[in-house]
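Note that one protein chain of the assembly has been removed; the remaining protein chains are unaltered in position.
Each chain carries a letter (A, B and C) given by its place in the written order, and its residues are counted from 1.
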Amino acid sequence: MPGTEPLDLQSIVDDIYRELTPRLGEGKVADYIPQLARVDPTRFGMAVVTVDGSVYRAGDAEMPFSIQSISKVFTLTLALGKHGENIWTRVGREPSGSAFNSIVQLEHEHGIPRNPFINAGAIAITDLVLAGHTPREAIGEIVRFVRYLADEEDIVIDAEVARSEAATGYRNFALANFMRSFGKLDHPVEHVLGVYFHQCALAMSCVQLAKAGLFLAASGSNPLTRHSVVSRQRARRINALMLTCGHYDGSGDFAYRVGLPGKSGVGGGILVAAPGKASVAVWSPGLNHNGNSLLGSLALEMLASRTGWSVFGG
Amino acid sequence: MPGTEPLDLQSIVDDIYRELTPRLGEGKVADYIPQLARVDPTRFGMAVVTVDGSVYRAGDAEMPFSIQSISKVFTLTLALGKHGENIWTRVGREPSGSAFNSIVQLEHEHGIPRNPFINAGAIAITDLVLAGHTPREAIGEIVRFVRYLADEEDIVIDAEVARSEAATGYRNFALANFMRSFGKLDHPVEHVLGVYFHQCALAMSCVQLAKAGLFLAASGSNPLTRHSVVSRQRARRINALMLTCGHYDGSGDFAYRVGLPGKSGVGGGILVAAPGKASVAVWSPGLNHNGNSLLGSLALEMLASRTGWSVFGG
Amino acid sequence: MPGTEPLDLQSIVDDIYRELTPRLGEGKVADYIPQLARVDPTRFGMAVVTVDGSVYRAGDAEMPFSIQSISKVFTLTLALGKHGENIWTRVGREPSGSAFNSIVQLEHEHGIPRNPFINAGAIAITDLVLAGHTPREAIGEIVRFVRYLADEEDIVIDAEVARSEAATGYRNFALANFMRSFGKLDHPVEHVLGVYFHQCALAMSCVQLAKAGLFLAASGSNPLTRHSVVSRQRARRINALMLTCGHYDGSGDFAYRVGLPGKSGVGGGILVAAPGKASVAVWSPGLNHNGNSLLGSLALEMLASRTGWSVFGG
Partner (left out) sequence: MPGTEPLDLQSIVDDIYRELTPRLGEGKVADYIPQLARVDPTRFGMAVVTVDGSVYRAGDAEMPFSIQSISKVFTLTLALGKHGENIWTRVGREPSGSAFNSIVQLEHEHGIPRNPFINAGAIAITDLVLAGHTPREAIGEIVRFVRYLADEEDIVIDAEVARSEAATGYRNFALANFMRSFGKLDHPVEHVLGVYFHQCALAMSCVQLAKAGLFLAASGSNPLTRHSVVSRQRARRINALMLTCGHYDGSGDFAYRVGLPGKSGVGGGILVAAPGKASVAVWSPGLNHNGNSLLGSLALEMLASRTGWSVFGG
């Protein structure tokens, strides 16, 4: 029974990795830029960092990968710090009911994206992070913030990935121009997307990512560094957004199967918070039809089931 | 600080009631049938039933009202009991991103409603509850199930409300015929809607409702009756669905502000589960623009804030 | 060169029939009711009735078939006669940009169908034809009107087709209930659809159909009977509606390729007006992906090309 005796987390993550090994390579690797398509599809990493500071690893847990949309959690946290609840005049907080890069909803709702975790919403958030900054400064601020969260100074942006996204990101240019046509971006499209493509190109390992997200599992403070990142209430609210909106049009399914707040990226990573317990990151490049890591989601479902971690009841 | 000392729940609910009293009557009472429009808009009830069996009341907590869509939680539980996870071939589990009675999504997804808590999805669930039954039997089963959950024998259906909904429920007839046109209902439209209109017409008080939902806060078992209703995992999953889909196109906002799984009805009621803590029901007839109780949502936000109850972290 | 010497219309229709004979059976026969699915897919009929009263036939030009949506031209003409331009408060006159039975647009436009030739719009028109009548009387009026137009007393409704449509017409029940939910139908859904299913079940031959539509090619009067049916202006306007909306989401393509106003039905018939020249009806049961007769459209394109008939210039 969950909770009644100490969990052997290392055994649990080892078991999950071993059980999934025969399936490595399943799913479809994102291929819209060559840098993502080149990744070895059989990579798999998992890291669990508990609120008391223990770290459990499996597979390629120390290998950096492109965090892509997981960065939206960090820029949202930054924007909330800068602008507080005023950000909700520029972006909603409802699940989208459609694909991550849909433009349809934007038209119906006059340039206000449904939530900060779809592309349009994250672009609106990046526009807010840019306030008072040059693009270069904003990129610097984002990198420093992630390093501070993870307490890891060697986290960097993969410049080649950022360049490649800029060269082919027509859909994001369409979204940003569309929002600009409704007067919903303050900065030039090129500046906003310049920052956005760089944040998506952050390269982090599972261990780094789990550490960076630990404040969400620990009421807003990072127990490793004793830094207070956000208030208790704000940590809850970011978790609420991850739970309802963190997996594009698979958010309901993830909540049903895993029962924990999380955010996925097309690089195959997922960051999850088990409040009061641990921060978890997985990485497996093959995606399901909603654009979320196929084996990553499965690994998290196994972890939640075996640990009893769920926000929905003991 | 939440959790560090015993909560005085009676004072908390009394305070909430007193603080909201000047605002009673705000919002727009549902008026699509005369029986709902006739309700006194200044009614307000609240009941908290903790997992150890204590009951706290404020206002009109013992006055029955039309639970309407809150009934969808009970029929979903029944359908899961009958058909298990097979129900997901007939209904999805993703937030809808649109109004409670939208038909647009049904066309795009070929007659499969997005989740069991929008009208189309609840009609699909009722169709499953009907399996092997006449409409009269199915209605009887639903009433008996709710009485069993609440341990209250005097819960009844308001027949006049049911008749009135049947006489004017053109939108629901449209939804049901539309699903039938895709072959996604097994029973005649008239049978399915006959049952559906009756389940929506269940009249319950806040206390009755909070008791009936207590199993969701208590890992699947009702601590008052010691009845096991569903498994621990199923209780979690129903909570997950309530959190992501329980408030129509205001589900994300409710999760953000309140942080607890809940289900609203156009009668002005909301049922909420605080896992491990309590089951809560509120009633205030005035609705916000998403069709959820305006003051009821606010009362729950106040309760969550003052108790520290949240699924998203301590 | 078109127009410079008398056309040998009999040779032209004979040639078209002969050239299409190898392809008879192409396309997909409508199968949503057994009575339509049972039709021989290799049937082909064509009739041209010129404004001076000559009749040219090919193939099964005298064999009755289910005219289905072509009836919408006749009920529109009746409704305009009864209510004049007031009908445009209940139905628009813009192309729909979507399928013949789409419900999406109805939601966006609050129960006002885009035009009288999609199902929802035709149902709204039938509701107007019902004004002051029982369903039985309205059906009688429609049949008498079509007989009067064609000057043929033996045109009848296929009662079995009407019954079958009523038993399976869930999509139309959905559309009608949806409009009723917006208060956009005056009569009970069952009455309106009772009439609608009967009008669609009219059985007519190509010759009868071409005669019935002759007033549209002849400035509003039937040169065979010398009856004045509608004003010159109204004939033009009905032609305009057929040109922009007569072929569901293939209306633009039909205008481009054929260049004449027409209305198709899922029974495989198409009625076309060549103003000042002739009324034309074709019948071939196999449909294209837009639900219009595949070979029927092709036959009309051949006819228009060989006669030089086009509303868009000599």
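Operating definition for what follows: a contact is a pair of C-beta atoms (placed from the backbone, for glycine too) under 8 Å apart; a residue touches a chain by one contact, two chains touch by 3 or more.
Nothing here was measured: the structure is a model prediction, and the numbers come from that model.
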Query: So which of the visible chains would the left-out chain be touching?
result: A, C
Field: Which residue of A:L175, A:V266 or A:A299 touches the chain not shown here
entry: A:L175
Field: Which residue of C:L185, C:L224, C:L241 or C:L300 touches the chain not shown here
entry: C:L241
- prompt: Looking at A:E62, A:E107, A:E137 or A:E160, which makes contact with the chain not pictured?
  reply: A:E107
- prompt: Hey, which chain A residues sit against the chain that's not shown?
  reply: 102-104, 106-108, 170-171, 173-178, 180-181, 189
- line: Missing-chain contacts on chain C, rising order, are 92-98, 105, 114-115, 216-219, 232-233, 235-237, 239-241, 243-245, 249-253, 255-256, 259, 261, 273, 275-276, 305, 310-314
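The working rule: only the chains that are shown with their structure count from here on.
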Field: Magnitude of the superposing rotation for chain A and chain B (Cα, nearest 5°)
entry: 180
Centre-most chain [mean C-alpha coordinates]: B
Statement: Per the C-alpha centroid definition, the whole-Å distance linking chain A and chain C comes out as 55
